[in-house]
Each structure stands twice: as structure tokens, then as C-alpha cells.
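Excluded from the complex is one protein chain; the other protein chains are retained at their positions.
Letters A, B and C mark the chains as written, and numbering starts fresh at 1 in each.
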Amino acid sequence: MSKSSASWRSSDRIPVAVVGPTGYTGLELIEILGRHPTIRIDYLASARVPTPRIDQEFPRLAHRLAGHPTGECEPIDAAKIAVRCRLVFLCLPHEAAMEHTPALLARGVKVVDLSAAYRLRDSATYERAYGHTHTDAAGLPRSVYGLTEWFRDEVRGCDLCANPGCYPTAAAIALLPLLRAGLIDPSSIIINAASGVSGAGRAPKPNLHYPEANENFSAYGIGVHRHQPEIAQTLRLKGGDFGAALGGEPLFVPHLLPLERGILETIYAAPATAGLDTLAVQSCLKAAYEREPFVVVRDDAPTLRDVQRTNMLHVNGRVVNGRVVLVAAEDNLVKGASGQAVQNANLMLGLDETCGLL
Amino acid sequence: MSKSSASWRSSDRIPVAVVGPTGYTGLELIEILGRHPTIRIDYLASARVPTPRIDQEFPRLAHRLAGHPTGECEPIDAAKIAVRCRLVFLCLPHEAAMEHTPALLARGVKVVDLSAAYRLRDSATYERAYGHTHTDAAGLPRSVYGLTEWFRDEVRGCDLCANPGCYPTAAAIALLPLLRAGLIDPSSIIINAASGVSGAGRAPKPNLHYPEANENFSAYGIGVHRHQPEIAQTLRLKGGDFGAALGGEPLFVPHLLPLERGILETIYAAPATAGLDTLAVQSCLKAAYEREPFVVVRDDAPTLRDVQRTNMLHVNGRVVNGRVVLVAAEDNLVKGASGQAVQNANLMLGLDETCGLL
Amino acid sequence: MSKSSASWRSSDRIPVAVVGPTGYTGLELIEILGRHPTIRIDYLASARVPTPRIDQEFPRLAHRLAGHPTGECEPIDAAKIAVRCRLVFLCLPHEAAMEHTPALLARGVKVVDLSAAYRLRDSATYERAYGHTHTDAAGLPRSVYGLTEWFRDEVRGCDLCANPGCYPTAAAIALLPLLRAGLIDPSSIIINAASGVSGAGRAPKPNLHYPEANENFSAYGIGVHRHQPEIAQTLRLKGGDFGAALGGEPLFVPHLLPLERGILETIYAAPATAGLDTLAVQSCLKAAYEREPFVVVRDDAPTLRDVQRTNMLHVNGRVVNGRVVLVAAEDNLVKGASGQAVQNANLMLGLDETCGLL
Partner (left out) sequence: MSKSSASWRSSDRIPVAVVGPTGYTGLELIEILGRHPTIRIDYLASARVPTPRIDQEFPRLAHRLAGHPTGECEPIDAAKIAVRCRLVFLCLPHEAAMEHTPALLARGVKVVDLSAAYRLRDSATYERAYGHTHTDAAGLPRSVYGLTEWFRDEVRGCDLCANPGCYPTAAAIALLPLLRAGLIDPSSIIINAASGVSGAGRAPKPNLHYPEANENFSAYGIGVHRHQPEIAQTLRLKGGDFGAALGGEPLFVPHLLPLERGILETIYAAPATAGLDTLAVQSCLKAAYEREPFVVVRDDAPTLRDVQRTNMLHVNGRVVNGRVVLVAAEDNLVKGASGQAVQNANLMLGLDETCGLL
């Protein structure tokens, strides 16, 4: 904490809180906000007793926190946070997010929630997917789904942003243009996805123990992963008539990669029109995203290395053997979590959307 | 070479040659044969000038080669090999395999070819896939495709065994029972595969440079990989009426994993019959493989760790969201190459198929 | 368990027990013994309630256990084990090893203990290093330290073999010849070691969580690791006059590598004689180990890849900048644990020392 930097003390920056900073999305938020020109972290809140020092939790943050008043986490106290901060990033378990959100909103603090608590518009769907009661169903209508590229206007004016899941972000960005344009058959979609281990969180588990996950690769949650209904919801909401025509859920099969970060999704769909070719698929994607600062439509298939530690999503589409194949890549902790959270916060605070993210 | 072991000198073992031992399949063969109770390596042949010493090429082989007459590679000389060996493992580039095979067969030596030279029955298909002329098309009818579980009787009596590709081995073993039983629609097959880097060989390349492949994941050869026609050929030959009805090629999309060895294939197909369920899929697989020593039908999805450095293939099938999903795992260098080569050699030499492989 | 193999049923094999087979050394033992020509596992014992099935614990063992009566672990029952087995491998925590060893010895079963329980001859030293009471100090004189190359005769006739620690094995093999020959100053020894994560066991811990250990490297237990007194003891016992002259303990600094298995030790010492050169160092090592089946004195520095999944230890020595530098490599789970355990068991059972290990 001894390394000084004037920037954190700058009184003209917008103060925000990071609640639950001891997980990987919290760490990533602190890293991003530490370079943000107009936002500063004023409050780090943890439910742990005693509250941790974040630079002891993550020694690499020592220099990032230079200038932060104390570097110590404080308890999660909505009243205190409301006095000092205009916006809160919640990096909490789903249940805890539902618990704290109403109190923060009631005190006029904007909330970007990185959990799944407010992503699904229907609490019954939520409860099936997550296996516990939704204790703030009344708050769902107030929330906006923060897939920025597709909900930008709603995000701009909202108080409660439900930051999307990592897998759904890539799937929706890759599929929505083609679905809206009627180029693919909505009933044929298969999303074969692979994620780095950071997506599974920071708590040690047997299958994430280094000698188990290392040099290994496996499918999990085949067709029953809880991100599947989230993907289906977005495709229906923003997929136009074809999305609305989506019957059940598309098939989503995630895999665990032996690496820290990154999601690559290889997506298959049947063409909805005869003679669909690669050019038409790519043109559709490029038209949709040509002005988007964080989406790059690539002429070749992207790799994880192309997007790691950036807020970018790279996507490529083609038609081969009579099938549309899309490959989308993002960093699960950035565009798939904390980067997109800052993208949304920028909009909610009236800042340039790209602020601190390029 | 100073570590002595009587086993290599045992005169009652069957002498074989490994031609092209300086790549990863060659190394794996030497490791397997070093523990084989009834086969011994008598001849190591390399096209390199000067010929390498294999224990300098791979220091880990020092103790495996104990007792081998010299440990030095000799030139590829069909006449000399024929004098000393009953069977040859060819671990050469495709073109070199075509060049040496006829001479070896003419001298009465059995050949297990680990290249793709004799895998495709039609030389025109071969030439399209591999981009060069097939210089021994006359030899194709003599070859037997060495997917042991499905061509066992043919392999037993053959002189020239075309050892299958790594990806086609897993795809065919997973799909053939369901295809023959008419449980899946042959036109709907999508094979999403991922392989460790050893599958790409031992020659350094920019995309296989450690800092590029490490912490990375990518799709490549999307729908145009040369293993695709090999998979199609096997499904047609052994898939029964449904295999024969296969139109074009199934869609095959390989990916590169940041690990040394292992192939995991996640295979999607539409059910061909209404009401197909997981039980029926698993029963079909179990019936097909219950007596197979190297195929395990798992009730859960296998991971790479379950099969690495074994000659086993683990497979699991299920029906989710109206689709059949198969997950198959193998070691690309063992069941996908050198292990299956020994499995075939065992049959060709009249030995127990599992000899040296359990 | 359905894969059949006659070998496990062979009645002329020596039956042994593996007690505590659910950790990494247990898994490695089962893999090695599954290929052993004259030993068979008759009893798998676990303290867990309910007792696990080992093929569910490690799906990769399905084929290795073919023929094992049930594949199920049984409780740790010394009486039952004594009826069926001649020798027991204990892969238990230190305290549990002390608890079960006396009962097994009393029933005439030989014991190879892979824990540290019987490694240190002095119980007070043990208690300082391990932080708990030694509950079988009376058993210590009966034990033989199983660094096979240096205690071969003692091991051959013993009933209780204390299998060495992974780090001490490499350090002692590298240092003893030079120390005995008086080539290095015993007070100057620095052992800089690095191990793969499997050495830390199978229980998940925060620092061994994949996203923490991956792409990371760190020193730990600097100068206070409990293998340090074990190294010192061996150097004193077998280091000749120079070992006996060793004052305090040599400095031992282990590091954690982002890989599964392997130990590399880079060892520094001051020459004890003027004009010592690389030739003299290498000659000393070669003379000591020329007849050893599992030690290779290399002319270049070994890497982990050269020894992984073998029972070999590769070592190289040189003199540079006025210092002796030794590099020793081994697989921590094989020569550093289960491989050496089988090497010792072979001797204790009157078998060829290399049986099942080459």
C-alpha cells in the first residue's frame, strides 16, 4: 500500500464500490478500474469476518490500490455505500446478490450485478436452473440484461443491470445477427463451448485441483447447464421472428479447458435458406457489428490468445458441408464478466462506453 | 545404453523394425515395445543422414533400449530389414511410406503403416485430401484398415495394415454401433473434436511454439480436415445400410488443445427414431463393445485423464434436448496411433491382441 | 471391471496389499503393479467409510484392475491382510502409518511404508519436523531406509522399509558419491529443488487450485521443509567421513512447478579440493553408478521429460565459476515414491530388483 499514485485520490472521479472483491471477477474489476480514467473505487466490501485486506488476498494488487484510502475491505453496509458511492458492482453468490440489491437500489445506488440473480426474467425458470428460491422476484422487472451490444439503450437508463453470463455473451453475439436475418434454422442450433478454469471460480474443488485439471479436457453439464435457459431467453428476445419461433432450448455443451481464461464457442446451425454461403454469413455479421467497439468480425477463426485480457469478442462464420459454423472467442473474465460490467457501468454513469476498456 | 537388461537379447522374441523412430509415434512405439513380452525391436531405421542414435534423440529411452544391439539407427534398407525382422512399423511421412512399403512386402515382411498412405481405398480421394500423387495405388487393395475392433478378421490375415488416423479411430468407434442399429440420422452427424499438440508432430511450427499454443485453444481445418474422408469411408463400410446411405461427409471440426496428448470428441447426431433415449443409446454401445478389451462404455462422460497413456477408448452416449450426444476419449499417440499399431501387429503375428498393451 | 485379463488371477503370483490407494502414490502403485510380472494386488484397503471402488475413484484404472477379485476397497484389517498377502504398501498419512505398521509386522507381513513415519531414525527429530508425536518410536530401529542404491543389502533382509521422500532421493543420489570421495565441502551444500504439483497430494488446497498454480512458480518452505533433516541424515549416514563431518543441515529450498510430475534439483557445493574439474566430478558419479539399473549419469543436464513416468534418476555434474553444480531429475511419483517402493519390495521378496520397472 506504500506505493503512491495521485490518481486514486482524484476528487473528480466517480466513486464506486466493489462488493465481493476476493473472487476472480472481483480481482479483474479492480485491475480494470485501477486503469479507468474517470471511475475510482471508494469502497471494497466483503462478507468475510474479519474483512480481508485485498492486497493480502491478491499481492499483485499492491500497486493498483495505491491511493485507495485504506486497502481494507469493509462490511457490506448499504447505507454506508450509498453515502460514498454512485454505483456498486456486485460480485457475490446469486443468493447474496438478491439479498443486497433491493437495499442498495432503495438508497439510490445503481447496481451492476455480476451474479445470475437478475438475468432470467422469469423466476420459475431461474429456480429450475439454479435450484433455490428467487427471493427478489419483485425486482426482476426493474433489471436490464446487460448484453451491451443488444440492450444498449435499456442499459443506459437503468438502475439495475444484470450482467450476462460468460457463455451466453459469446453465444448471443455470434447467433443474433444470423437469427434475426433468418439465415439459420432456430431449431438446429448446437453450441459447443469450452472455457478456462477461472470460469469455475476461486474455491478449490477436486476436479479443479491442479493435477486433475492440468493436461485434461472434459465435457460437463451436457445439455443441462444453467446458462442454457439464459441463452434461449436472449435468442427469443432479440432474435426477431426467428428467435421468437425458437422451440425448446438450443443444445449447449460446455467443456473445461486446461488454461486460466478464455471461452471459445464453436456453434453449428442448419442454414434456413438454400444456397447460403460464407460470404452471406460474414456479411450479415459485419453489418451487425461494424460500429461496435468491442466486436471484431474476423475473416479467419479466432483463437483465445487473440482476445485474452481484452474486452473484445472476435467472431467468424462460414458455411461448410452444408452447415453454418461460427467460432466466437472472448475472455470469460473480461467481456464475459468484469469488462462488460464496466462497459455497462460506463453507460449507466453517462460515460463513453469504451472508457478504461481499450 | 549401459543399463543392461536381458530382455532385449532374448532370442525367442519376434524381431521387428521401427522405421522413422524420431517422431512422437516412433517414441511411443519404442516405449510400448520395450515392455512387450514377445516382440523385440531388432532394427531402428531412419532416413536421416547421418543416422541418429535414438537415446540421444530421446534421452528418456536410455533404459528402454538396454540390450538393443547398438541403439543406433541404421539406414532404411528393405533387404536388410527383411533378413532380420518379421514385421515393420512405418512411422514415416505419407510419401515415404508409399515408397518403402512395396519393397518390404515383396521381401515377405509384414507392414503396419502409421501414415495415411494406405488408409483411403480410393486414390483419387487420397490425392484430393493430401494434395500429392499416390505413388502406390496398386498397393491399396492389399491393405486392410486397422481399426481393430471393426476389422479384426481382416487384420489377422493381412500383410499390410493401414493404421487408422487418431481422430477417425474415436469417431468410428463411437458412431458405428448407433449407425448400424439405425438409431441416428447419418446426414446429421457433427464431430466436434479436440486434440493435444503431439498430434501435430514433432517439427517446430509457429502455431505450435510454446508461447503460442500454451493457454490457447482454437478450431482449425473446419470442415476441410483430411481425416474427414477417412471417417466417412469407415462409416460407409461398416455402418450397415445406414452408413451406406450416408450422403456427403459428416461435418468434422478439430480443435487444438494446450496439452500434450489426448483426443476428446463430442459428437452430435439427430435420433433416427422417435423416442430414442439415453438407455437405448448406452445399451447399443454396451452390446457392441462388451467383449472388447480396449473399449469401455462409460455411464458418465470420460475425460482425457481417464485414457492418457493407455490403449483404451472410453465412450459415453446420451440423448439431451432431442439430440444424441456422444463423448469419446482416447490417447492420440496410443489407441490413436502406436498402441493400435501394436494391437494390429499382435494379430498379424498370431499373438494375443492385448499383449503388451494392458 | 468387465475387461478380462488372466494375469491378475494367476495363482503363482505373490499377493500384496495396497493400503490407501486413493492418493497419487496409490494410483501410481496400482499402475506399476498392474504391469508387474510376478506380483499381484490381492487387497486394496481404504480407511474411508464407505470404502471406495478404485475404478470409480480413478476411471483410468478400469482395465488395470481386470481380474482383480472385486475392484472394491476393503477396510484396513491387519488380520485379513496377513492371511492373504505377503507384503503391504502403505500409502497413508504419517500418523496412520505408525498406527497400522506394528499390527502388520506382528502378523508377519512385510511393510513398505511410503509415508515419512519411519524415515528419521530419531523420533525427536521426527517430531520437530512433522509437528506431532511419534507413536511407534519403538519400531524405528526395525526399519530400513529404502534409498535402494545406498541401502540395498539392508533392504533385502528387512521387514519394514521406510521408503524415502521424493526430494531426498534425488539429493542423496546426486551428492553421496562426491561427498564420500571428499570432492565437495559438506558445509557448502545448497539444494535448489523444484517439484510438480502431484508431490503435494490429491487434496484440493487454495494454492493448488488450477488457476492459482497454473502459469505460476514459487519457492516455499525455504530452509524449513521437513525433507531437510531427512537429507541431512542420509548424507551423514552414507557420506563417509565427510558426511559425518556435516555440521548443521544443508540448505534446501523447494519450489512448486506448474506441471504434474517431476523433480529437478540444481545442487551447488564448493569444491573441497583445489583444481577439481568437471571430468573428476563426472568420473566420480559414473564410478558410483555404472552398475545401477536406475541411475544414469548424463554428460548433459537432464530435463524432467527425460525421466517422467520412469523409475530412472538422471544426474549430471560439472564445475563452473569455481563451484560444483549438479542437476538431478526424477519422477516424484515413481523413483521418488511408488517406483522405488516396488524396487524395494522386489528386493524384500527376493525378486530381481528391476522387475516390473523397466
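In this text, a residue touches a chain if its C-beta (ideal position, glycine included) is under 8 Å from a C-beta of that chain, and two chains touch if they have at least 3 such contacts.
Since we're looking at a predicted model, the values are computed, not measured.
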Tell me which residue among C:V325, C:A341 or C:L358 touches the hidden chain in the full complex.
C:V325
In the full complex, which of A:P59, A:P141 or A:G247 touches the chain missing from this view?
A:P59
Of the residues B:P204, B:G275 or B:G350, which one touches the chain left out of the display?
B:P204
Please identify which residue in C:T38, C:T51, C:N192 or C:S283 touches the non-displayed chain.
C:N192
Those residues of chain A which, in the complete complex, touch the missing chain
2-5, 7, 34-35, 59-60, 62-64, 66, 215, 290, 293-294, 296, 298, 302-303, 305-310, 312, 314, 354, 358
May I ask you to list the residues on chain C that touch the chain which is not drawn?
190, 192, 194, 196, 212, 214-220, 222-224, 248-251, 253, 255, 257-262, 264, 266, 268, 301-305, 308, 318, 320-323, 325, 327
What residues on chain B make contact with the chain left out of this view?
24, 196-198, 202-206, 208-215, 258-260
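Assume only the chains that are shown with their structure count from here on.
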Give the identifier of the chain nearest to the protein's overall CA centre, each chain being represented by its own CA mean.
B
Taking each chain's centre as the mean of its CA atoms, how far is chain B from chain C in angstrom?
35
When centres are defined as mean Cα positions, the distance from chain A to chain C in whole Å is 46
What whole-Å value do you get for the distance between chain A and chain B if each is reduced to the mean of its CA atoms?
41
Going through chain A residue by residue, note those that touch at least 2 other chains and give them in order.
196, 212, 214-215, 258-260
